[in-house]
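Would you mind keeping the following structure in view while I ask a few things?
Removed: one protein chain of the complex. Kept in place: all other protein chains.
Note that the chains take the letters A and B in the order they are written out, and that residue 1 is the start of every chain.
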Amino acid sequence: MTNFWNSDSVWLFRHRPTAIIAAIVAVLIIGSAAAAPWIAIANPYDLSTFNLMDGLLPPLWQSGGQAQFVLGTDDQGRDMVSAILYGARLSLIIGLSAMAIAAVLGVGLGMSAGYFGGWLDTIVMRIADIQLALPAILTALLIDGIARGVLEQETHQSLRVVVLITAIALSLWVNFARTARASVLVERNKEYVQAAEMMGQHPVRIMSRHILPNILGPLLVIMTVDLASAILLEATLSFLGIGLPADSPSLGTLIRIGMQFLFSGEWWILWVPTLFLVMLVVAINLLGDFLREVFNPRLRR
Amino acid sequence: MKQLTTQRCLLASALLALSTGTQANTFTWASSTDPQTTDPHAVNAAPVLSFLNNVYEGLVRRGRDMSIEPSLATSWSPIEGKNGWRFELREGVTFQDGAAFNAEDVLFSYERASSEASDVRSWFSPVTSVEVVDDYTVDFVTKDPNPLFPDSIANFMIMDKDWTESNDAALPARDAENFATAHSNGTGPFQLKSRDPGVKTVLVPHEGWWDTVEHNLSEAQFVPIGNAATSVAALLSGEIDFVSPIPLQDAKQVESRPDFKVLEGEETRVIMFGFPHEHEKLLDDSANPFTDVRVRQAAAHAINIDAINRVVMRGKVKPASQLVPAGISGFSDANSGRPEYNPDTARALLADAGYPDGFSFSLKCTNDRYINDEALCRAAASMFAAVGMDAQLTTVPVRNYWKELRADDFDMYLLGWSPGTFDAEHPIRFLLHTQDNEKKLGSWNFGNYSNARVDELLPQIQREIDPSARQGMIDEVVKQTQQDVAYIPLYTQPLMWATKKNIDVTQRADNFFILKWVTVN
Partner (left out) sequence: MTYFIAKRLLQSVFVMLAVAFIAFSLFRFVGDPVSQMTGVETSLADQARLRAELGLDDPLLQQFYRFSNNLLQGEFGYSYRTRQPVGQMIVERIPATIELGVVALVISLLVGIPAGVYTALKPNSFFSQGLLLTTLVGVSVPTFVIGIMLIFLFGVQLGWLPTFGRGGTLNLGAWETSLLTVDGWKSLVLPALTLGVYQLTLTMRLVRAEMMEVMQSDYIRFATARGISYRRLHYRHGLSNTLVPVITIIGLQFGGVVAFSIVTESVFQWPGLGLLFLESIRFVDIPVMGVYLVLIALFFVVINLIVDLLYAVIDPRLRVQKAV
């Protein structure tokens, strides 16, 4: 334990106040989002639990606020606190899954492309070009459209989240692929890889056992950055009208709905979820910065 | 940008400025959609017709209160000895290029507007032929007596035969452009000066207009602004003088500022829920409970329209009982009661119908078509849930919506209907008559509500000349469909316009923005 406490990264962490604060915020948000079903007073998915007559109530401290709705209610009488907890939960599920899929896909393709080169490299990188040329909004429409065509209406509805995850993952994998490929191009000429090759090790083994651990640093950094962008991308897709339905709210959907109340005086419907989202994304990004420092000792001062 | 200004126009407006010496009033107005085209027969859509009503004119036109009044025709009467209407045309009217207007232009416009390439040809489906009697008299011959015909062609705009033909635009463009798509030559009070589609369209007064000028504008610019928040911001910053519509919830903010005012009114559009009358099964393969009238009644009793009005619609709507609002011809107070909100009644009806524990169904709504449509459906879904009807809400952009409804992909759906003819017959034809592709009836009756008596009454209503007999038949249809709960009418959609305080505009129930009634003080 003492060893861990005194290890390099932990030492660094203890001396980075921003990292400590970011970690606390991230843990708090992620923890409360994960615990939403137990700590939220209402389930925003359950239509029968809220009453339209409670709609548009301001936060507790404003006149007209009610103790049971600390941050007010939205236009449907939904408790904002419950809404953002469940919303953050959904946003995180979407963001984490999209990021994980993108990472596996991107790193796999990128490393193979870099390692084997030749036609495989050409094909992967050209597919990456195609992907870059299709804006995320269009990828989302594509996936959504295919799902709509292939799946029954009911199934499609329940798979909206999966559709969104796939769409976001597809627009993020290129980053991983490019980084992995570039790193592999550098690593594969190093002695340790050549030694492994001469020993006749299988390429998959060389890549996973030898190269991957050495490029994990930059990949981890991309993962945090992409987690942040995935959460934001979900919000943007929602704004453009291809996000989640309003009755299963993510933070992005909540912000989209809140945008309608920008001039109406019911500021909390927009700003509560927006602030929550910003705190979450900033915390994740700061943690990413910290990881960057850990994996790149040269950046330390 | 395409400059249409001819030297002649320039000269004319320069002369005007000199002679009148009044200050130049440039008026800028914004709306969410750009008119797709300036061809009056190519697209039967409100943004196009509304805009072009400032440039082109019809034989008849609608006044501030929507009543029909003479325009290019000075009078009309039934043709003696034949079914149809004779229109006496106005003499001395000139098009914006200076050409004179006469019966040839009416015949030509009829042929153009009723051609296969036209999107407004349905207006002329009762017409069998159009005959030019003399230069200023035209007969529209119809199959049956058609008392409503003059009312139904207020948006039938007259083009100049020579101008249109010599510019190769004798037919409306469907899948390509032609000269009339971005140029215009009407008889109306304003003419097109320049058009940059999607960015800005500039109109100037037509100096040779036949009618008395009531506006005091020297130029009018239209800019489309798609994002509602941006358009409100543009108004509040003073860059534009007028915007329609503004979101209901923004009205308070606009009104609270000293330099602006909000104009509230009632559109003729009734928002309603529709049922799958004819489906054997729901989408989840369970039996369709909505075929039982008690279930439909229960759904109607589950809706708390006052709560929806207060929270979702900010108290701006009027609950509706029929498919047309008061003020439309053919509306009568005879059937103006609506099912009261009573969850207990709803639950009892459901239990009666054999659903004591309720059931689950799919509610389909648009999210970009009607005012606060998504919020309305969310509120309704939670009200249905409260009586045990577990609504699974799907919201779809309108570009997919109609296709999915036509594919029967719904268990209950949202619909807004504005009677294009401003008569109660219109929704009977489109929403209540049994679907019949051959007769072109019931084409928006997605759930295929079908009642033999209604089908029987429709042609009689269309033919009947005697107003009270006609009203009696309409009332019978309304009563029948209310008993059957063919639809649940919810409310009339509000109109919400905002403008600078020093500007007077007239809000008409068809939501058309008419420039000739704008004055800048």
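Here, a contact is a pair of C-beta atoms (placed from the backbone, for glycine too) under 8 Å apart; a residue touches a chain by one contact, two chains touch by 3 or more.
Just so you know, these numbers come straight off a predicted model, no measurement behind them.
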Visible contact partners (per top-of-document touch definition) of the missing chain: A, B
Contact residue for the chain not shown (choose from B:Ala182, B:Leu349, B:Ile461 or B:Val477): B:Ala182
Contact partner of the left-out chain, one of B:Ser122, B:Ser194 or B:Thr291: B:Ser122
Sole residue of B:Thr26, B:Thr128, B:Ser166 or B:Asn400 that reaches the chain not shown, by the stated touch rule: B:Asn400
Which of A:Val70, A:Ile93, A:Met125 or A:Leu212 contacts the chain that the document leaves out: A:Met125
Residue, one of B:Trp210, B:Tyr341, B:Trp444 or B:Trp517, that touches the chain absent here: B:Trp444
Residue numbers in subunit A that touch the chain omitted from display: 18, 117-118, 121-122, 125-126, 129-130, 132-138, 141-142, 144-146, 148-149, 185, 228, 232, 235-236, 239-240, 252, 255, 259, 262, 270, 274, 277-278, 281-282, 285-286, 289, 292, 296, 298-299, 301
Residues from subunit B at the interface with the omitted partner, ascending: 1, 36-37, 42-45, 116, 119-123, 173-177, 181-182, 197-200, 223-227, 229-231, 233-234, 236-239, 368, 397, 399-400, 402-403, 420, 430, 437, 440, 443-444
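Going forward, only the chains that are shown with their structure count from here on.
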Residues of subunit B touching subunit A in the complex: 228-229, 232, 247, 249-250, 252-254, 283-284, 304, 307-308, 311-312, 362, 367-368, 372, 374-375, 378-379, 381-383, 385-386, 390-395, 397, 409
Residues of subunit A that touch subunit B when the two form their complex: 47-48, 50-53, 55-56, 75-77, 152-154, 157, 241, 245-247, 259-266
